[in-house]
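Note that one protein chain is taken out, while the other chains of the complex remain in position.
This part shows chain A:
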Amino acid sequence: MTSPSPAVRRRQQQVARLARRTPGLVPAVDRALHRVRRNATLTDLFWRVFVPETTLGVRPVALHPGRRLAGRDVVFLPVVAVLGLGLTDEQAQTLLQTVADLQAQERSFKPLLILDRPVLGAARSHGFVVELVTPREDWAAMPGGSADPAHWLEHVGRRVAGIVEHYQVLHLARAGADGLDPLDLAVLRALAGRLPADLDVRLVEEDR
């Protein structure tokens, strides 16, 4: 799947603008879709007719994949969030490199880093997307923050839940000072075997 050309994108934007400006259209469609989704009969019929694919690698999920992967089907790779909190800058940079190496070996996921160290330059060098959360030790000084560790935990929980939803995260892998959790590492290594064998995903070097 390729990105639309600028001309196609402009046309899409025009149509979307027209739809948004048509009085009552968007709310009406929203209401209709909501009713269809909550209608057990229609939902059952839809599943019988269309049999939506629930396996990995068939649903496009837009996210920058990083600098190492290319190919027509990168968009079908699932998003894996890697949560690394409480690391030093150096540990966070090491984690980025570990994830980059793993991604290059497996070619089976697009990483989204959730960190509390502002290593944006290092992440950019890998082409990875980063979400930052406030470090626990800085939370008390933030507006709306608190010295209570439980308050910080609640905040981070809400942030991560939102991230999982908006980025359509398939798996949340945790990392500490020693790197990726061994079980999460095993899960990431198992993803490739669950993807369709014919996905066109290559290392960038292979394109040259």
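What we mean here is this: contacts are C-beta pairs under 8 Å (C-beta built on N, C-alpha and C of every residue); 3 or more make two chains touch, one makes a residue touch a chain; residues count from 1.
The rule we apply is simple: contacts and distances are computed from a predicted model.
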### Query
UniProt names the one chain left off this complex as which of "Anti-sigma-W factor RsiW", "Sugar ABC transporter permease", "Glycosyltransferase" or "Glycosyl transferase family 28 C-terminal domain-containing protein"?
"Glycosyl transferase family 28 C-terminal domain-containing protein"
### Listed residues A:Leu45, A:Met142 or A:Ala190, member touching the removed chain
A:Met142
### Summary
Filtering A:Leu63, A:Leu77, A:Val160 or A:Leu199 for touch with the omitted chain leaves A:Leu63
### Query
For chain A, which residues reach the chain that was dropped from this view?
62-65, 118, 120-121, 124, 129-132, 134, 138, 141-144, 155, 158-159, 162, 166-167
